[in-house]
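The complex is shown incomplete by one protein chain, all other protein chains being positioned as in the whole.
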Amino acid sequence: MSKPVLVLGAGGHATVLIDILRQLDKTILGVVARDKPEAKTVFEGIPCYESDDAVLGFDKEQIYLVNAIGSMPGNSLRKKIQQHFRQHGYRFLTVVSPKAMVSEFARLEEGAQVIHGAIVNAHSLIGEGTIVNSGAIIEHDCMIGRYNHIAPGAVLCGGVVSGNNVHIGTGASVIQSTLIGENVMVGAGSTVVSDLSDNSKHYVAKPFIC
Amino acid sequence: MSKPVLVLGAGGHATVLIDILRQLDKTILGVVARDKPEAKTVFEGIPCYESDDAVLGFDKEQIYLVNAIGSMPGNSLRKKIQQHFRQHGYRFLTVVSPKAMVSEFARLEEGAQVIHGAIVNAHSLIGEGTIVNSGAIIEHDCMIGRYNHIAPGAVLCGGVVSGNNVHIGTGASVIQSTLIGENVMVGAGSTVVSDLSDNSKHYVAKPFIC
Partner (left out) sequence: MSKPVLVLGAGGHATVLIDILRQLDKTILGVVARDKPEAKTVFEGIPCYESDDAVLGFDKEQIYLVNAIGSMPGNSLRKKIQQHFRQHGYRFLTVVSPKAMVSEFARLEEGAQVIHGAIVNAHSLIGEGTIVNSGAIIEHDCMIGRYNHIAPGAVLCGGVVSGNNVHIGTGASVIQSTLIGENVMVGAGSTVVSDLSDNSKHYVAKPFIC
C-alpha cells in the first residue's frame, strides 16, 4: 500500500480525498483533470495533468490510481473511468480515512472509499468503487453493490443489500434487511422502509415552506 | 472491569458487540444462542453454548454477561433475559465502544451499550440495558429510560426525557426538551417536535416513489 498515487479528478470530492491521502502520508504524483483545478491550498505542490492519457505515462505496476470523480445520480463517469483504467491494468487504491470506523470484520472491494467519520460495521461488504461518504453509517451484515454512493450522513441498518449504481442521498435512512435494486435513487433525507425495485426513485415527502 | 465475559445472543447485534469486546481486549468465554450462530469470522475461536442454562454453570462473581440480543419494537426478549439473569445474581457489562464519545459527566446504568461513533454529552443518563447504537447522538441533559433502543444515526437534542422500552428509529430526530412516554415507538427517519404520550407511535410522512 506504500506505492505513490495518481488522483483522477479535481472537484470537491478530490479535495476531500487528497486531504485524506495527505493524512495517510501518501505520495501524490499528480492530479489528472481535463479542466485546470481551482487554486485551492489542498492542491498546492501537486502537479496537474490535463489529459487522461497522462495516466498511461505511469508504470501500472508502480502506482495506484485514486478515483476522485464525484458520484452523482445518473452520471456514470466515475464508473467508466475506473473500468477503463482497470482494463489497462491499473489498480485503484481503496481509501479509508483515519477518522473512519471500519470493522476489521468488514470487507472493502477495490477502490471503495470510506470518508471521515463514516462507519462500516462487522460482516458488511462495500463493493468496488463505492463511496461511503462523510459520517454515513453502514451497519452489520450489509452487502453494498458496486459504484454506489452512500451520501454524507445516510444510515443503512443491518442486513441492507443494494445492487450496483445505487445512490442513497444525504441524510437518508434505510431500515434493516431492505433490498435495494440496481440503479435505485433514494433522495436526500428520505426514509426507506420496504424493498425498492430496480431503477426506482424514492423521494422525501414535500416539505412545508413559509 | 477485567473479568471475562459471556455473550448472550449471536445475531447481528452480537457481531457488533463482539467486535467491540475484541477491541477492548476482553476475554470472551463464549456465546450463548439457542440456534447455532452463522459461520462468521467474528465468532472464530469462541465456544458456543446452545442453552441459556449454560450461563448458570459460570460463577456469577467471576464473569460479566453481555446482552447481545438485538432490540426491536414490540419484542421484549432483550429485557426479559437481562432481568432473568439479574435475579440469579449475574451482572451485565456496560459496553462503550472505544470509538464512541461519552462525556465523563454522563452516566450509564448497568448494561447500557454505546456503539461506534455514538455521542453521549454532559449530564445525560442512559438507563439500564439501553442501546445507543452506531452514530446516534444523545445531547446534554437527556434522561433516557431503561431498555430503550436509540437506533443508528438517531439524534436526541438537549433535555430529552424518555420512559422505559422506547424505540427511536434509525435516523429519527427529537428536538430539545421533548418528553417521550413509555413504550413509545418513533419510526425510522421521523422528526419529533412535541411530547409523545405512553404507547404512542410516530411515523415519518409518506414518501413519493416513482
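Going in written order, the chains are labelled A and B, and every chain counts its residues from 1.
The rule is short, and it goes like this: a residue touches a chain if its C-beta (ideal position, glycine included) is under 8 Å from a C-beta of that chain, and two chains touch if they have at least 3 such contacts.
Everything quoted here is computed from the prediction, not taken from an experiment.
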Practice item. From the listed residues B:N121, B:N165 or B:N183, report the one that touches the chain absent from this view. Key: B:N121
Review point. Pick from A:G117, A:G158 or A:G181: which residue touches the chain that isn't shown?
Key: A:G117
Study note, to complete from the structure: Note that chain A touches the absent chain at residues 12-13, 15-16, 18-19, 40-42, 99, 116-117, 134-135, 151-153, 169-172, 187-190, 204-210
Practice item. Extract the touching residues of chain B with respect to the undisplayed chain. Key: 101, 103-105, 117, 119, 121-123, 135, 137, 139-141, 153, 155, 157-159, 171-176, 189-193, 196, 200-206
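Just so we're on the same page, only the chains that are shown with their structure count from here on.
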Practice item. Starting from the mean Cα coordinates of chain A and chain B, work out the distance between those two points in Å. Key: 30
